[in-house]
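What you see is the complex with one protein chain gone and the rest in place.
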Amino acid sequence: MRLRLAALLAAVLGIFILLPSASASAETTPTPSPSAGGAAPQQNPIVEGANITVTLKDLNEGKGEPKPIPGVTLTVLKDSKTGEELGSQVTDQSGRVSIGIPGNGTYVVELDPKTLPSGVKLSGAGATTKTVQVKLASSNFVTFPVGARVIEKASKASEIVDGTRDGLKTGLLIALAALGLSLIFGTTGLTNFAHGELITLGAILTYIFNRGVGLPVIFAGVLAVLASALFGYLQDRGLWRPLRRRGTGLIAMMIVSIGLALLMRSIFQYGFGGSTRTLSEYVTQPRNSYGPIDLSNKEIAIFAVSIIAITVTCVALMRTRLGKAMRAVSDNPALSASSGMRVDGVISSVWILGTALTGLAGVLLAVQQQVNFNMGFNLLLLVFAGVTLGGLGTIWGALVGSLIIGLMVELGPVFGVPASIKEVGALVVLILILLVRPQGILGKAQRIG
Amino acid sequence: MAAEISEARAALAGVSSEPGASKPDPIVTGSNITRTFGGLKAVDVDKIEIQRGVITALIGPNGAGKTTLFNLLTGFDEPDAGDWSFNGKALAKVPAYKVARLGMVRTFQLTKVLSKLTVIENMRLGATGQRGEKFFSAAFKSLWRSQEDANTARADDLLQRFKLDEKREDFAGSLSGGQRKLLEMARALMVDPELIMLDEPMAGVNPALKQSLLGHVKSLRDEGRTVLFVEHDMDMVRDISDWVIVMAQGQIVAEGTPQSVMADQRVIDAYLGAHHDTDITNIDLAELEQEAEAELAAESNEETPS
Partner (left out) sequence: MDFGTIIDAAFSAAFGPQAIVFALAAIGLNVHFGYTGLLNFGQAGFMSVAAFGLAVTVVTWDLPFWLGLIVGMFAAIVLALVLGVPTLRLRADYLAIVTIASAEILRLCFGAVEFKDTFGGSNGLTGFVRPYQKLNPYNDGLTLGVVSFSRSDLWSITVGWTLVAICCLIVWALMRSPWGRVLKSIREDEDAVRSLGKNVFAYKMQALVLGGVFGGIAGIFHILKQGSSVPTDFNTTFTFYAYAALLIGGAARVLGPVVGSMIFWFLIAGIGSFFSEATKGADPVIPNWIMQPDQASLIRLILLGLGLMLLMIFRPQGIFGDRREIAIDGR
């Protein structure tokens, strides 16, 4: 029996500004073709959100292809071997387990040697535990190779499927916020740099209603959207309307919004602290397979909610009186005013609708990942990119642009963009498209003279 | 000089008054110029020639495409198709600033004075070939001082001629609408253009000032420049123009001397509007309203900041 086993644990933890996109990585043990011990599950999907994912493989002393080892039990514990158990799983046919974790900290991964196939031993000193330090730095994609090279590589096709799923999800979240931004820009001309903070507001309010008040997440989310809408109304009444009355220029207003962004962000940090926190429910969820697509229940909910919200908004803008008024003001404020429309009232409604949509983006983002004082600011540039790409101020443009940006971000890594800087691809595309169409994809050219 | 002018005018006498008629000595020629906005054909000109050394008026109802044609000819907008040339030089794809340097300078329907610069600085900006406008010599005053003084002297002459000398040190933003029109015209003259294109120079100018403006425009011709101007005021057109081109719905519908054009039934139809002889009560109000709105929309498009 040539049994010299290399046991390697590699945990990869993917957290990223927009969506946790979990990633798999390698691990190994050597040995003769394991006769699938016990009840090895068909497939353990990678858990949504922060997770530790381990793949066990038999390195076979470097001879031939490494083979996955199914049927081995692995347990993740908090802090130490005696700490709280966070989850235990049996490796699937691909030798993989994926266990969700709540956030930053030290974790211990324990392998039950009794479940190893006979003849397989762990390599080195035969240690059955590995300690993993997890740091969810804002946009870092952290890898902790605990031994060996990363072996597992998903097939290109499944990478594309996963990337498209994540891309659409990101794109929809961006689209919600972008729709808000675009509505406000369209009617008032304001390039609102404080828009990211409206996303954060939605998320933090959800956290407060959930953890502070103790409401279920769904309730908390609904309240947060309503509160965001109220805040939008107050913001317009208290700040922007008086500025419009004074005839403050658009660039001055834009700089005011930069000040407001800084103010709000600092207040969030003051009250909420610099840490990243989770809601009480739906933090980690396994994904189920639907044909080729893996989706967790909360992802399905996010898709559903955002698509419904966007559709309802668009239909409302097309069909209702108020919607028509909004589009009229957005096309031509002077004419609308002169034809007896209450422009101020319309703008108020736009702020309410815009901030509600943006708040909803924040709520969904809080469910999707975690809550942080700076999450909206980190997303702002992508929201701007989506809106700009579509052509500033056009509703359809904002939608199309956001989806393109979302897909670019998530599919970029599949086509060679380094994963740690996957936003770069989307931003480069933004610049390239503006090179060809300076007014954005759906924007109108301006009249001269 | 005067003989020359009447010669130029006399040359026009033999020109047929068909739309797009050939001129004996054209400074600008263009053919098959089209420009569409969405579904709207704003300009669709088969042939246009502008005679050198005379004053040509371009008239037509609102939205006829006059300003758009100006934009196309001067490189501020790109046509979907078409060729045109100035002094024999083809201008398709030539950027606006080069067109201006060739000697074809235009003013804008909505005046574009630089309101946060003084009147005299506005004027100085117009001068061409300034050494001080080159990055590497700008920092050294001795390199450009004498040229600047010469330009200032020329600017002061022009200001005096246009009765703006009292406003010399005022911010251009403080000028009245009519004064802005004057300033813009004077500033265009600083470029020393061969062809000057004025987009509604008289709009919003009071009658007294109008008279002196008319004088200025005529004096431009007397200096040997060619003038092309857009105007809605028929009295003025009749008064000073040597030739009139009529546009409607993007096309040139008629040409000729002022007298012949104003007697032309097609012009009356196109310009005075289809309604001018209809009983007012029979006009479809909804249609009128629509027209008015389209026009307003077009106008505020120009102004809407975005």
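We call the chains A and B, going by the order they appear; numbering starts again at 1 in every chain.
What we mean here is this: a residue touches a chain if its C-beta (ideal position, glycine included) is under 8 Å from a C-beta of that chain, and two chains touch if they have at least 3 such contacts.
As the structure is a computational prediction, the values presented were derived from the model and not from experiment.
Trainee: Can you say which of A:51, A:98, A:191 or A:349 touches the chain missing from this structure?
Mentor: From the options A:51, A:98, A:191 or A:349, the contact with the absent chain belongs to A:191.
Trainee: Consider the whole complex, including the chain that is not shown, and state which of B:133, B:149 or B:235 touches that chain.
Mentor: B:133
Trainee: Considering the entire assembly, which residues of chain B contact the chain that has been omitted?
Mentor: Touching the missing chain: residues 74, 76, 95-98, 100-101, 105-108, 112-117, 121, 124-126, 128, 130, 132-135, 138-141, 144, 148, 171, 173, 187-188, 190-191, 305-306.
Trainee: Can you list where chain A touches the absent chain?
Mentor: Touch set of chain A with respect to the missing chain: 140-141, 191, 243, 246, 248-256, 258-267, 269-270, 381, 384-385, 388, 392, 418, 420-421, 423-424, 427-428, 430-432, 434-435, 438-440, 446, 448-449.
Note that only the chains that are shown with their structure count from here on.
Trainee: Take the average of all CA coordinates in chain A, do the same for chain B, and state the distance between these two points in whole angstrom.
Mentor: Inter-chain centre distance comes to 55 Å.
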